[in-house]
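Missing here: one protein chain of the complex. Every other protein chain is in place.
On to chain A.
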Amino acid sequence: MPEPSASGATPPASRSGPGRVLVAVYAIFALAATARAAVQIATRFEEAPLAYLLSALAGLIYIVATVGIARAGRTSHRVAVVACAVELAGVLAVGTASVFEPALFPDDTVWSRFGSGYLFIPLVLPVLGLLWLGHVNRRESRWAGQPPR
């Protein structure tokens, strides 16, 4: 099976190859986080408003990142980088806060204890996302003969 992107005949898309797997992981995670937050907010918002709102926000950022990585193009790429960076900052900040001040979060968020309730996927995913986006960036610059954006 020839790889069109490897031959240099067509511009490589961020969604092909390993990117395809990354988008699938992101999509399922975005769905899971958003759906869980929606149920929590709808059924017992008053128990832990901050935690549930944070989970909903996290879910939305995952959706933005999913779309950003899946779509080709300069703007989508930038949006995806920002979304992944916010995720990484979020999981580190909320993770640390939940370890040292557990009282802030009566119920778990996606980012609590660095995402331990989600097999630490929230901690790994933004790193993989940023690595992949950087890889795509370098590959595309090589193809276009332009400096990295």
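Worth a mention:
Criterion: contacts are C-beta pairs under 8 Å (C-beta built on N, C-alpha and C of every residue); 3 or more make two chains touch, one makes a residue touch a chain; residues count from 1.
As a convention for this text, contacts and distances are computed from a predicted model.
Missing from the rendering is one chain, named in UniProt as "Integral membrane protein" (options: "Phosphate transport system permease protein PstA", "Penicillin-binding protein 2", "Integral membrane protein" or "S1C family serine protease"). Of the options A:35, A:50, A:131 or A:144, the residue whose C-beta touches the omitted chain is A:35.
Touching the omitted chain from chain A are residues 1, 3, 16-18, 20-21, 23-25, 27-28, 31-32, 35-36, 39, 42-43, 119.
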